[in-house]
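Below are the structure tokens for one structure; questions will follow.
Only one protein chain is missing from this complex, and each of the others stays in its spot.
Each chain gets a letter, A, B and C, in the order it is written, and its residues are counted from 1.
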Amino acid sequence: MSAKTDRIDRLAELTAARADEGGHGLWYEAFKRLRRNPMAIAGAVIVLVFVLIAILARVLAPYEPDAQTWLGETSTATMTFPGARAGNLLGVDHLGRDMLSRLLIGSQQSLLVGVVATVLGFSAGALLGGVSGACLGLFGTAGRRVDAVLMRFNDMALAVPSLLLAVSVATLLGQSLITVMIAVGVTQVPVFARLLRGSMLAQSHSDYVMASTALGVRKSRIVLNHILPNSLGPVLVQVTLSLATAIIEAAGLSFLGLGGVDAAHPEWGFMLAESQQYLSGALRFAVYPATAIIVTALGFTLLGEALREALDPKLRK
Amino acid sequence: MALLEVEDLAVTFHRRGTEPVRAVDGVSFTVAEGQVVGLVGESGCGKSVTSLALMGLLAKRGVTVTGSARFEEADLLQMSPSSMRDMRGARMAMIFQDPLSSLNPVVPIGLQVTEVLQRHRELRGDKARAEAADLLDRVGIPDPTRRLKEYPHQLSGGMRQRALIAMAVACRPRLLIADEPTTALDVTIQAQILELLKDLVAEEGTALIMITHDLGVVAGLCDEINVMYAGRVVEAASRRPLFARPVHPYSVGLLASIPRLDAPRGEKLTPIPGSVRDNIAWADGCAFAPRCTHAVEACVEGPPELTRTYTGHAYRCVNPVSREEAEAVAAPAVLPTPSLTEATPSEEESS
Amino acid sequence: MKSRKLRGLLALASVTVLALGTAACAKSDRDDGGSGDKDTFVFGTPGSPKSLDPSLATDGETFRVTRQVFETLLKHEPGGTKIVPSLAESYEQSPDGLIWTFNLRSGVKFHDGEAFNAAAVCKNYERWYNWTGTYQNTNFSSYWQELFGGFAKNEDAKTPAANFKSCAPQGDLKVVITVDHYSATLPGAFTHASLGLHSPKAIEKYTAEGNPTGEAGKFNYPAFSQTAGTVAGTGPFKYANWDKGAQEVTLEAFDGYWGSPKAGVKKLVMKTIKDANAGRQALQSGDIQGYDLVAPADVSPLKDAGYQVPTRGVFNLLYLGMQQEAEPLLQKKEVREAIAHAIDKQSIVTSKLPPGAKAADQFMPDTVEGYSTTVPKYDYNPEKAKELLKGAGADKLSIDFCYPTEVSRPYMPSPPEIFEILKANLQAAGITVNDKPMKWAPDYLDATDAGKCPLYIIGWTGDYNEAYNFIGTWFAVYDGGWGFKNEKLFADMATVSKEPDKAKRIELYKALNDEIMTYLPGVPLTSSPPSMAFAPNVNPPTTSPLTQENFAEVSYK
């Protein structure tokens, strides 16, 4: 046992040496680079504000999001909808509900969609891609065959329109936010799978894996202790981007009538879809949720991009 | 008359959020027509940055280059980018360390050679191709017409370096800078390449700046040697005096760390302790002081000045190495490197 | 100096942008001449037709197109629901309602040059009556079966018995159609778009083509019904082209049209535009000259911008359906009554519906003959609703409420919004509502039909002015959508459907309305008038409550 741990320790040194540049870890270096990047800062600020709002939404929202308090003051026939005023800082929506409260609560729902969909997509994709990559990298011909089959189906899944997946999920589970989460998450699975596999493949060809193989470390151990952790950089980037994609895709699903439709828990995409009928007369119904979506998605995307750059060893100076 | 006169060259890298880094600091040296000058030092000592600064290949942003570098009556550091372009590859050329990564992987060797000919000698089409084949032939690449159509990955390491050299000498430059041209190569091939460089330089009367960390390489090649440490020249001398009587403890350290066949059995090599990172700023004293075995109080009291002896030997040290000590490590190194020209280049192609 | 160097690099980008710019400029040049040529009128429709032969179709989008090409014996007056002559100049009905005599118009020509006469009429009816094989499938002959029962030889036990007996030409311009028994669908059936009259020559070609292939899993419309060329009617327009890829049906003015007005434009293009915003923006950018099913929220902005937004008469009904088997508590009348009292119909009308919408108090709009003024009323009264619920032991009622998400129907412009209001109403009365949002097709339609939804919203637009067309569709027999058996109601419905005398029928309908609203199977909610929108420079057609607009009336100003 001691001989083996010894070997692993030496390996760890080897790995650490790779990450260690100038006495700091890879992640620390990445963080330092992030801090210098204005895009990263902008993205991080947006994301932070968004998350804060989402957490505090219930406290901040002045009214219940589904209380049709001012329904009596609205009229579609004459297109009268009270705009911004003392009690309703952003006016009321098409059903006489407080716009601000809905947007605030909406941040919570949108964050939820993003997080759950991403976690779903990531876990399933990581499982698929991880298994596939591990098979290919380590288990010879049979492994290569397993990998080929898995990846071929994975590629096919990329060709199937995500809408079809969403519709099926909606029909089987009923229309709700959970459906949206699953549908969006499912579309992320092949992306994550491919990414993780590719990244693991690159790692498995790297020197330190070769070295550990030469040292006779068990293959499963190499995968778990070395390949997987080191493949996480690109995956982390994809996670950030996927958070943005999920929020946007949720809006697309809502537009096609497949969104989550719980009035008490409005989600921005659903609010935007709801507003479609009022674009000609009350554009603000759309502008608020659209701006929220765009800014938030941009925040995540900028952060993801900056992260990608910071983690990319080839772009480092 | 000097072909290149570098005066007080300094290169500073700026990066937001960090202290500026002086990579090269007050470097001066001259290269005469047809002379071979060595720039020697560990990696990170600023020798490559010096060469890139001379070639105008440093990034424009975040880099300040000061001083002067007179080359054929013009100051390289003041030249407009377009004149530099006209100069590079024509009047002065450079050979890089890693021949594989220095060649464009998706462009055939032939085109990579002919593009220089086209740019600077206005040769086109068949003429350019014929000249390219001729060049490859001159650098010892067999079957040059076939090689022209091949891609870098199809060539062996030595062949690639030969191809790079062919590109560099294509326009018969007056000055050639070779940045560790042999480091990435097998030992046997290293010698061949050095021989080739030597011959080419001799044939054309081209001046050569040889940048290397390997004193063995300079020993057989260079007329003048500049030893650099942490961005400054710490010792400069002609070959013989330097090898016969190194003065700076760093040069002595470098010589002592060369493995020697004639060393008594069981004798250990004496490496220089620490690494280039473990230095102090020149402003606070001698940058080498933390690693120096000869360090004294005076070393950290201020930056040591360059002392120049009447023989032209220059060193930057307040407590130079004594003659006896120096000769103990130096003597064998002065032996000329064995010539390996007998080994035909085509051998390496057997792979 | 840097910019000079970048010029080469930017070439690609510049070319791309330039191409866009040129395209833009060229378009604006041409725009000065007005929106395209004045010969073509493009109308946006929310759906695509399925067949050029109306007798094979069941849907309004098909009929909207075929109505411009085919005419029927009778029709509804322009802009009204009254039945008036069309290809028949006049008609007589025997007192028992079994024999229908039509005096035909003379000098009418089909698009293929054939003359219209009694023989041609009978050729049409006999074609439908003698359909065999796959044509007897409801895929193809749904409306014939609904209006005239089965065929000469029914091939399937499930097909209803034929009600049509014979069609006999009497001379050239008189035709007698006999039916087996009176049905309330008459004489409305003679106006029905699916029974538009085809040229006899065209019918021969149809027959020559043979029956549609009908192997299981294969479902082919006959070729003649899918491309313009064979099908020919007598209407003001004839088929020119059906571009299924572009989803456009192009109609051409028929110069030999007998009546007036003749087509006001040379070309009429019906283009499918599913998205309401796309339709509005296309109108505003001049790509189309009109579209149907204007969202209520677009009506006043469009009007303000100078567009014409004619509104149809109210001829539809939205109701809250209740399925008594899905929620046994609904079997208690108090519970149904409580729900009726809990709902504030007027708030839906004022807040969500277009101008001209009305709250409904019975299962038909007041424009239908047979509308009763004496039905029991259930006013908005949440307190009373609570009391009733308590009395019925249902004060903790928790109920599933289904509604469709992505659809917009003339009677129900925006289902989720109406649902939200209803939900708020019901919850105010102490009822817990569980949202069941669904996609319209097939999920929602299937679920409501199968009786899986205790509460749901749906509605109906009338085909013709006959009360039976409303209440008969819901309450004539046991229906999965309602899940109740009220034998007296069913029997009364059967009686009225067999009464050939119109005046008597209307009285019976009034009584039936009272009976239905006393039983209260569901809650009639609203009737809302659907609008069309037209460019300022066109003369729009007269709107029809039955959505039977005659596009021959369309012309450029």
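What we mean here is this: a contact is a pair of C-beta atoms (placed from the backbone, for glycine too) under 8 Å apart; a residue touches a chain by one contact, two chains touch by 3 or more.
Definition applied: contacts and distances are computed from a predicted model.
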Protein name, per the UniProt record, of whichever chain is missing from view ("Diol dehydratase reactivase alpha subunit", "NADH-quinone oxidoreductase subunit J", "Peptide ABC transporter permease" or "Multisubunit sodium/proton antiporter MrpF subunit"): "Peptide ABC transporter permease"
Visible chains that the absent chain touches, using the contact criterion stated earlier: A, B, C
Contacting the left-out chain in the complete assembly, out of C:59, C:126 or C:400: C:59
Which of C:82, C:153 or C:244 contacts the chain that the document leaves out: C:244
Contact with the hidden chain (one of B:29, B:71 or B:96): B:96
Where the unshown chain meets chain C, residue by residue: 5-6, 8-13, 15-17, 20, 23-28, 31, 36-37, 39-40, 42, 50, 58-59, 134, 137-139, 142, 156, 158, 212, 214-221, 226, 244-248, 250, 267, 269, 271-275, 277-278, 281-282, 284-288, 439-443, 445-446, 449, 458, 460, 473, 480
For chain B, the residues touching the chain missing from this view: 55, 57, 84-90, 93-94, 96-98, 101-108, 111, 115-116, 119-120, 151, 153, 164, 167-168
Touch residues of chain A, complete complex, unshown partner: 37-39, 42, 152-153, 155-156, 158-164, 167-168, 171-172, 244-245, 248, 251-252, 255-256, 269, 272, 276, 279, 286, 290, 293-294, 297-298, 301-302, 305, 308-309, 312, 314-315
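Simple rule for what comes next: only the chains that are shown with their structure count from here on.
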Longest centre-to-centre distance from chain A, chain (CA-based): B
Centre-to-centre distance between chain B and chain A (centres being mean Cα positions), rounded to whole Å: 50
Set of chain B residues in contact with two or more other chains: none
Numbers and ranges of chain C residues touching at least 2 other chains: none
Residue ranges of chain A in contact with chain C within the complex: 66, 68, 71-72, 74-79, 94-96, 167, 170-171, 174-176, 256-259, 261-263, 274, 276-282
Complex interface listing, chain C residues touching chain A: 276-277, 280, 295-302, 347, 350-355, 357, 404-407, 413-414, 416-417, 420-421, 423-424, 435-440, 443
